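The structure's right below; bear with me while I get my questions together.
With one protein chain removed, the remaining protein chains of the complex are shown where they sit.
Letters A, B and C mark the chains in the order given here, with residues in each chain numbered from 1 onward.
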Amino acid sequence: MTLNVAAIRQQFPMLAKQINGKPIHYLDSANSSHKPNCVIDAMSAFMREGYAPIGRSSYTLAGEASAAYEGARTKVAKFINARSSREVIFTKNATESMNLVAQSWGRANLGKGDAILLTHMEHHANIVPWQMLAKESGFEIRWVPLTKDFQLDLSSLDQLLRGVKAFSFTSMSNVLGTINPTREMCAAAHAAGAIAIVDGCQSVPHMATDVQALGADMLAFSSHKMCGPTGVGVLWAREELLEAMPPFLGGGGMISEVSLDGFTYAELPHKFEAGTPPIVEVIGLGAAVDFLNGIGMNEVRRHEIELTNYAYHALTQRYGDDITIHGPTNPELRGATFSFAFRDVHPHDVSQVLDQHNVCVRAGHHCAKPLMRLIGANATARASMYLYSDESDVDALVEALGDVSSIF
Amino acid sequence: MTLNVAAIRQQFPMLAKQINGKPIHYLDSANSSHKPNCVIDAMSAFMREGYAPIGRSSYTLAGEASAAYEGARTKVAKFINARSSREVIFTKNATESMNLVAQSWGRANLGKGDAILLTHMEHHANIVPWQMLAKESGFEIRWVPLTKDFQLDLSSLDQLLRGVKAFSFTSMSNVLGTINPTREMCAAAHAAGAIAIVDGCQSVPHMATDVQALGADMLAFSSHKMCGPTGVGVLWAREELLEAMPPFLGGGGMISEVSLDGFTYAELPHKFEAGTPPIVEVIGLGAAVDFLNGIGMNEVRRHEIELTNYAYHALTQRYGDDITIHGPTNPELRGATFSFAFRDVHPHDVSQVLDQHNVCVRAGHHCAKPLMRLIGANATARASMYLYSDESDVDALVEALGDVSSIF
Amino acid sequence: MSNLEDLYREVILDHYRTPRNRGELPPPATCTEGTNPLCGDEIKIFLNVIDGIVQDVRFSGHGCSISQASASMMTAIVKGKSLADVRAVARRFKQLMTIEEDDGTTPADIRLGDIEALQGVVKYPVRIKCAVLGWNTLLQGLNSTDA
Partner (left out) sequence: MSNLEDLYREVILDHYRTPRNRGELPPPATCTEGTNPLCGDEIKIFLNVIDGIVQDVRFSGHGCSISQASASMMTAIVKGKSLADVRAVARRFKQLMTIEEDDGTTPADIRLGDIEALQGVVKYPVRIKCAVLGWNTLLQGLNSTDA
């Protein structure tokens, strides 16, 4: 194994948890990841020793808290190689980030006769905000279809992009594990005069991200999927775009001037951070970034490729045609997220039996109903791994599936 | 003293902090409060022993986490005497709550020819979201003026309310400390056919709240001002109103069905909670509610009245005309929040000198610029207290102000 | 896995494998749809009510063993019953699932029979929604029939 997973696991208290005297096998990291001690401790320590409101008061404690908060912003900016930390907006989750994009950029730029391009493998967070706005503004939503092997079918991309103002797509499917050619897709968008908006929820936690190298215009992701706390998400966007966008939420902290007649807004990034931000959570996200940097995102990716390989073989060798994995077979082209059908057993029942073995997988539509319809399933079971996952988790999954066979 | 403040203080690790070998005197609780150990520990413990995504996965851990999250919702509902926990929506802060109201209820209900009523003592969070929408929708914003003694001038309320669809006002000023007659104002709104929206940010943490007794239609408040974590706020609204309102943010968790053609949304309260919510923070807020209930909100209020009395006398007796307190003089009509001018010294300089004595006050416009303009100040210094504040904090403030006199 | 036997009792698996009253009914029978947004399960309940009596009932859709078995058992018990009795059975069932309290108003002679086997679901709170999906959809159908 590339990573010293045993040492990593020791830093995650949840992974030491036992239920009914047996260890848990957490295979739901695409949904949300566990938190290492350093993140939990950074949050507690800040609340015990450094807590103060930020950006508003000027006493020493408040100044130090503001500096810690802005320091975390710098860490996040570096983590994705943003040009400037002014380009990093803290939201409550990636979903808010996408709604911000739709309501601010979209409302200002999309009207009747305009079009945006999404793909069939989007998460609801990159579908519903656009549908809500389209209902009001009347622009068209187009869709990139899938190939039979669960990739995006980019053969007609140039045609689909014709007249499109924004191409918004996921860099990695949360259902199929498919990793999309983000750099090429950004380039195609630009060639067509569209901006490229990347839903990075599933890729940012699992591989190195360089927004400049990708050529993206915007990137949304969530802290809670990358070892960080809940309650904070990120929207990165190129400064010129953010400068031109109207504010999204109004309130304290985002204004420059307010009178009875109207308001003017503050500079970036504050313009988009109305109200008291998730101060403690941003500090926690900073600690998560430090933690991931300490391990190395390339090492994380390599580990997950190895584990993907291991899992793929273990599952198919044991179960053959009884298991159908919805997703690319080449581990280099996918993340460590496996959606599967097991014989004709309903995923809810699969997950129930697995749960009896402390194997935690998600069963459902994974917030990607249009994709599920394409797959032809109402639901799938999904096992998803992270830097702390190892062969024992895979083995437990394989073993427990045997029990599904014996009950159903 | 009504409360055993010494015992309470011991539960707040930040209050034991020293700077330069001397204790801190935190007088910025109207901005944000410190967190007791039980809240910090509840969050840590949950991340160490119970963390799992909620509402989506069905294994035991996820089920337990969902139950804990929903349990916190029930606690919050009881804390404000909501009819049902379906009426409690978790947001990221009170500012998001107000934006939700403006963008969802407002966008659906306000157009040209319509009017809403605000007051001159509103926080930007209850001004800017309406101004943003009014710029698009063209409705009128009216304002309740102030009396000379820093109360709302309700003498023409019925006239101001004529034709108004919503009366949105703060239950307590974060600058003046003024407590508004919320129940009477809700009744007046209803008599005029308007709904009553209450910004409860400053009252919910400091006194018992009963939304049914108040007759309010909506109430917004923030966790971080009531001993809870950052990253979570609350919108309570009557179920009929929430049912009729369109969703605000779109994404996972808030839908019932999504296809390429559109979506239908989920039931309350999930309809308004798009994306992964601040799970850990909601658990922390639940712990904060338990903590406050353990002390008793009526006792908190009584303590703050006593402390207000003490502070008022201490400040005016020592400094006479050198200090101008912007706010009602009767402690029964105000909270323990004092905005003041000290001679002609700029509030920033006042706060700087106080900071040298570890006395933490906020200097600035307190996100209430229209009110500041009425007061005739660009900024004030503000000392604000909470259940953990005591006479020693007031004494330190009074003492440190002497130093302001000697420098300026 | 001894514990799961509580959930997946033989009678439940039997109804799952060989569902009763699976299918559709043509108009004038009513059709009501229900979904479980959590897992994507969908169910349709077809109802033929004449003179206040459930003359016929069918269900279709997809779902897990619990939702399918529960719907199958439900159709078996409500067929031929008066609307009042159906409502009473539904209430008793929701009491079994611990989502309604027994306030003593459900007639004592209302028995659930086989359906009692679903009691094991209560230990798996996330599955309760599966078990009641068909029932809630039925009740919705009855309400619109009444109106």
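Here is the rule we go by: a residue touches a chain if its C-beta (ideal position, glycine included) is under 8 Å from a C-beta of that chain, and two chains touch if they have at least 3 such contacts.
Everything numeric here is computed off the predicted structure, so don't read it as measured data.
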(message) Using the touch definition from the header, name the shown chains in contact with the chain that isn't displayed.
(response) A, B
(request) Among A:Gln11, A:Ser44 or A:Ser58, single out the residue that touches the unshown chain. (result) A:Ser58
(message) Please identify which residue in B:Thr2, B:Asn109 or B:Gln356 touches the non-displayed chain.
(response) B:Gln356
(message) Looking at the full complex, which residue from A:Asn4, A:Gln212 or A:Ser256 touches the chain that isn't shown here?
(response) A:Ser256
(request) Using the touch rule from the top, list residues of chain A that touch the missing partner. (result) 55-56, 58, 62-63, 66-67, 255-257, 266, 270
(request) For chain B, enumerate the residues touching the unshown chain of the complex. (result) 346-349, 352-353, 356-357, 363-365, 369, 372, 378-379, 403, 407-408
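One rule holds in what follows: only the chains that are shown with their structure count from here on.
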(message) Need the most distant chain from chain C, centre defined as the mean of C-alpha atoms.
(response) B
(request) Could you put a whole-Å number on the gap between the CA centroids of chain B and chain C? (result) 45
(request) Report the inter-chain centroid distance for chain A and chain C in whole angstrom, where each centroid is the mean of the CA atoms. (result) 38
(request) Using mean C-alpha positions as chain centres, tell me how far chain A is from chain B in Å, no decimals. (result) 31
(message) Two-or-more-chain contact residues of chain C, please, as numbers and ranges.
(response) 38-39, 124, 127
(request) Would you mind listing the residues of chain A that make contact with two or more other chains? (result) 348, 352, 363-364, 369
